[in-house]
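Note that this complex is displayed minus one protein chain, with the remaining chains in position.
Let's turn to chain A:
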Amino acid sequence: MIRHDYSRVDPKRRAYIDHKKRQFAKAEFAQQNYEHRLNFYTLPPTAEVTLEEFETWAINRLKVLSELEACSFRNRSQEETAEYMTSILNKYLPLRSNSSRGTNLQEERKRDHYSHFILRLAFSSTEELRRRFSHLETILFRLRFREDDPRERQDFVRTLDLEWEEVGEDEKRELRDQMLAAIGSKKGEEQDWFKVDWERVPELVSQRKVLLKRGMAYVPAREQTSLVVAEFTKRLDEQLELTARALPRLDEDDRLAPILAHLSQSFTAPEAAYSSSDANIDGLSAINAGAIDTLSQNFPLCMQNLHMTLRANSHLKHYGRLQYTLFLKGIGLSLEECIIFWRRSFKLMTDDKFHKEYKYNIRHSYGDVGGDANRRGRGYTPYSCQKILTEALPGPGQTHGCPYRTFTVENLTGLLQRVGVQDREVLQGVRDDVKKQRYHVACNRVFEHAHKKEIKKVKDEGSWSATDLDTIVHPNTYFKRSWLLKHLGEGNAGVVGGDRMEE
């Protein structure tokens, strides 16, 4: 299958770690020659760089990676990501192909190489950072791999020495139809096939894009991207693990450590963080179970949908319950009131069943029971849009998730009309957003429509800053903002009364 390290690198360029002599004696502080645009980053850099270069190169790469992360949060497709990233990559991390006749190919590749290794150092310290780093580097690698000049890509792949068993002629003839059906190709064009353990191509297996027979996957030659990328991730993960172990022994004065620490800090999750201050809404007194029905007018569509389903069926399935409970916790519903809310909502259920099968989960969400970590963290955090958008789609009978994503367009339109969105233009806008998988844009569009007057008012008055009206990426933010807008200048009935969207 894969020949391992010992033979992969040309002996002259191998990084010797013979502490007696070679790594100090020879060729260590030399420039590497980068033949290919792509790099599997097997050899660490050995030449000297200035501290300034060290920092700027790393920061530039970091910018690229965080943009990639943002793309993956927004559920952009590969094509969209590629389109979006082109300008960013050109600015921060240009990397041209051999045929481009760029003058400083070597310099570009050197930066790519060095910055990768610097970030490796910065992001190997914790499991969480390692996982994110490897995830993002994989996306970056895939992006570049896809865009690479086909011939150069072939050359590069050849240097990797990935050994794949080729499917013989007899077998090919026998399985031809099945293999073609598996990859969804109708035409009978001839191509080469490889046979590998299915574990090596989990992506293809997961999407059912490959024929499986007795544990072997029959991969068409053109799917090698998947194989190469999987190999890249695998090796990077192993290397990161090693780096993490070597970190404490890093022979370092105090020049690099602060830079590295700073880098990894600025990489902290941009995930729309939920802070407990979101639960404290001025003017909204302690919520009780009975108030939810009224307040649900201010809920985002995902929660309104859950609420309506709950009212219609007097029941919700587990993930729906979890999503909704956490949201309610986020708007400030206390544990006691939350239990009352669910107890009343499950009208058809006996007390006994409720206490046995449901109460524990509610308490667990609030961190009232469960392991030490759960209790200390006071249960789970309310789900952000990103979390809701990336989890598995609901199955039969389940209602969790983001309706903009899980509903068909017709059903979504129906639902929006039921909650009072009649404006044709808005509905058309939502349809377009959803088609492009911009679910959060659709949701924000509905929000802006429903609070048109209030938003205009606060803008005119200048009472809300721009950040207060930033794109909503958390259901609890949606609620908070909606409630505040609808209760502007409380007591002034004229503002609040007339223009409720629900009527």
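Here is the rule we go by: a residue touches a chain if its C-beta (ideal position, glycine included) is under 8 Å from a C-beta of that chain, and two chains touch if they have at least 3 such contacts; residues count from 1.
Following the convention adopted for this analysis, contacts and distances are computed from a predicted model.
Per its UniProt record, the hidden chain corresponds to "DNA primase" from the list "Bola-like protein", "Centromere protein L", "DNA primase" or "GRX5-glutaredoxin". The omitted chain makes contact with just one of the residues A:170, A:410 or A:460: A:410. Within the set A:168, A:202, A:290 or A:377, the residue that contacts the chain not displayed is A:202. The residue from A:49, A:88, A:212 or A:455 that touches the chain not shown here is A:212.
Shown as candidates are A:182, A:196, A:263 or A:388; the residue that touches the absent chain is A:182.
In the full complex, the hidden chain is touched by chain A at residues 127, 178, 180-182, 184, 186, 198-199, 202-203, 205-208, 211-216, 356, 392-399, 401, 403, 406-408, 410-412, 415.
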